[in-house]
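Only one protein chain is missing; all other protein chains are in place.
So, subunit A:
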Amino acid sequence: MLVCYADVHGDLLPINNDDNYHKAISTASPLLRLFLQRKEEADYTTFGTDSLTRKKNTVLSAVLLRPDTNRKKPPVIISLPKDFRPVSSIIDVDILPETHRRVRLYKHGQEKPLGFYIRDGSSVRVTPQGLEKVPGIFISRMVPGGLAESTGLLAVNDEVLEVNGIEVAGKSLDQVTDMMIANSHNLIITVKPANQRNNVVRSRGGAASGSSGRSSDSGASYYGYTSHSASGAAAPVPSHIIQNFPAGDLESDEDDEDLVIEAGGEAEPIRRAPSNYSMPSVPLYQPHLDLRTTSTLSVNANGTLPASGSSGSLNNALAASTTPSPDRAMQRRNLEEDGTVITL
């Protein structure tokens, strides 16, 4: 089943995740027009007919990016989320200093090498004692055609500050190398780019960041999203950066997919023994189950969700959508509008 709605411009847009669901609710004035289609009959070409140049679809796609193994080839494959998958994203823009950038690299299988080298170096820091030269780790080389190079988000001489939320200060080159390799399936590195010209100058509360041809924050970062709704205000919480990476979130499913071959049997990927999500009875939201889980978490953290919240994802979403105050919705809107960089 495919759920669509018509937005203020009259474009037909899909509802298949929290964000576009919220958007549909919040922009509905006064009526929300819903279209229900059977999946096999769905006419994909009708989506966003008038708005192909807009970035909204990109937003949608960024949110939905999930590798799906048994996908069918639809006739037209523009901007349908499941046909894309992220290779990298900039995350946590809202909580990081403007001079820093947190980049997430998604390594899918063995197709493309990560493709970069690091080296020792020294950088200048401001300390209570004045300027001080401290040892640091820097990107020293990019492999042409590698993942790192193709994203355009990392460059030679960028200083590496954190690896998956852990500061590299005080660690040796070999230690940082090992940390990056150990996290290579879901590598999140925070860098201080050597070239600061491309920094995003964020305007507080303004809606100016919508037009993003540049690399900038993504609403897709549900870590950032979580922190926002949890703090309830625009104030960033840089001292607790790590809290944006709850262990459960970092454990991507991939990481547990050790391959077990039983004698004479077929290979099966291992799932965590106590599975932390349950298959819903309605196949309605199947493409974005993981997102649903995250959203539930964030609402729980907020404490706004009544304890009686059932496991039904639609219920949760409704409960969540009713609670936020208008300006909070506004914030979220801003977040959503920040474009995601997707490099294909």
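One rule holds for everything that comes next: a residue touches a chain if its C-beta (ideal position, glycine included) is under 8 Å from a C-beta of that chain, and two chains touch if they have at least 3 such contacts; residues count from 1.
Note that contacts and distances are computed from a predicted model.
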{"item": "Omitted chain, identified by the protein name its UniProt record gives, among \"V-type proton ATPase subunit\", \"Large ribosomal subunit protein uL4m\", \"LLGL scribble cell polarity complex component 2\" or \"ALA-interacting subunit\"", "value": "\"LLGL scribble cell polarity complex component 2\""}
{"item": "Among A:Thr99, A:Gln175 or A:Gln196, the residue in touch with the chain that has been omitted", "value": "A:Gln175"}
{"item": "Sole contact to the chain not displayed, among A:Arg85, A:Arg119 or A:Lys192", "value": "A:Arg119"}
{"item": "In subunit A, positions touching the absent partner", "value": "107, 110, 113-121, 140-141, 148, 164, 166, 171-185, 254-263, 270-273"}
